[in-house]
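Below: one structure in structure tokens.
Of the protein chains in this complex, all but one are displayed in their positions.
Showing chain A:
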Amino acid sequence: MSTQTLTERPARSTLFDGVTRYIPIGATVALLLVLYLGGIASFPKFDSPQVVAKLFIDNAPLLIIAVGMTFVILSGGIDLSVGSVMAFSTMCCAWLTVDAGLSAPLVVGLVLAFGTLWGLGIGAVIHYFNVQPFIATLVGLFLFRGLTLQISDTDVSMRDIQFFHWGMEHLVEVGKIRTGGFWLPNLSFVAFAVVIVAFVVLHYTRFGRGVYAVGGSEQSALLMGLPVARTKIGVYAVSGFCAALAGVMAAMGTKSANPLANVGAELDAIAAVVIGGTLLTGGAGFVLGTVAGVMVWGLLNTLIAFQGDLSSWWARIAMGVLLLAFILLQRVLARSGEKRRT
């Protein structure tokens, strides 16, 4: 029996540690408030609740792929294929229902299965062949964009398929927009559901904690006997599923498939994840931060739409500047953390 007890207090108080951990997300929330209040001060009608609701209508697909991306980035990887997988999924929805005449629910099931399988496949390539995720998923970016354009190089309308109208049906309607009410369609709630499920999985399941462990140190996770292969492949499957689901939601949102839709969506998703406070090196971050990141992107676009004169590219320019600011903030925090430890 040991006769003595060793006590050690954390080098930082947990309270302080808690604070540093939340600085990036705090900055994101503050930024959201600034953008929103700035909008209200500058433009009449910006205070309509529908402005906020619209964020979750227009950006539901982006939110879904950003959630999938959060899993991948937390594990220390990256997934560049999601924009193309999403466009391919939308195109498949149109092609298989309109041209091939298959039933819409079956097609949706097939598309979701395809996204998951693609993720499993590329995850296996990344893990077992030890390929850089950047390169492996770049394969998907080219492959599925090419396939999408091969199916059709013009827009395909899905307006005649009744099933795809479900997404924009109003699930919640409060008052009239004119009198300060708002509405939200089904597809927004699909995105919310994805966020909630992701949150629970990441924080309360072994798979989720494994994602953080692998992102913290893959070598350690392996030596601790954690299922590293399953975890690494799993995150790409989650991301692939989310991309396919986002494609289906996009099909419902626009009721048409544009072969050049969502070019660069993977980069928007990565930007949203990083602005939401997730470390690009993996191991630290929150899925709710990703929601805030997506809202920042949406609000920037809304502000530019309200302003009216500016080209929509200004949203990208602003996003670029913000991304730089957030990456620097992360580095500064990481560095001060290292200093305290030594």
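Everything below uses one rule, namely that a contact is a pair of C-beta atoms (placed from the backbone, for glycine too) under 8 Å apart; a residue touches a chain by one contact, two chains touch by 3 or more; residues count from 1.
The rule is short, and it goes like this: contacts and distances are computed from a predicted model.
Asker: For the chain not present in this complex, what protein name does its UniProt entry give, out of "Sugar ABC transporter ATP-binding protein", "HupE/UreJ protein", "Molybdopterin-containing oxidoreductase family membrane subunit" or "Pyruvate dehydrogenase E1 component subunit alpha"?
Answerer: For the chain missing from the view, the UniProt record says "Sugar ABC transporter ATP-binding protein".
Asker: Of A:111, A:213 or A:251, which residue touches the hidden chain?
Answerer: Within the whole complex, the residue contacting the unshown chain is A:213.
Asker: Taking the full complex into account, find the residue in A:31, A:122 or A:221 that is in contact with the omitted chain.
Answerer: Spelled out, the listed residue whose C-beta touches the missing chain is A:221.
Asker: Please give every residue of chain A in contact with the chain that is not shown.
Answerer: 1-12, 14, 17, 200, 204-206, 209-210, 212-213, 215-217, 219-227, 283-284, 337, 339, 341-342
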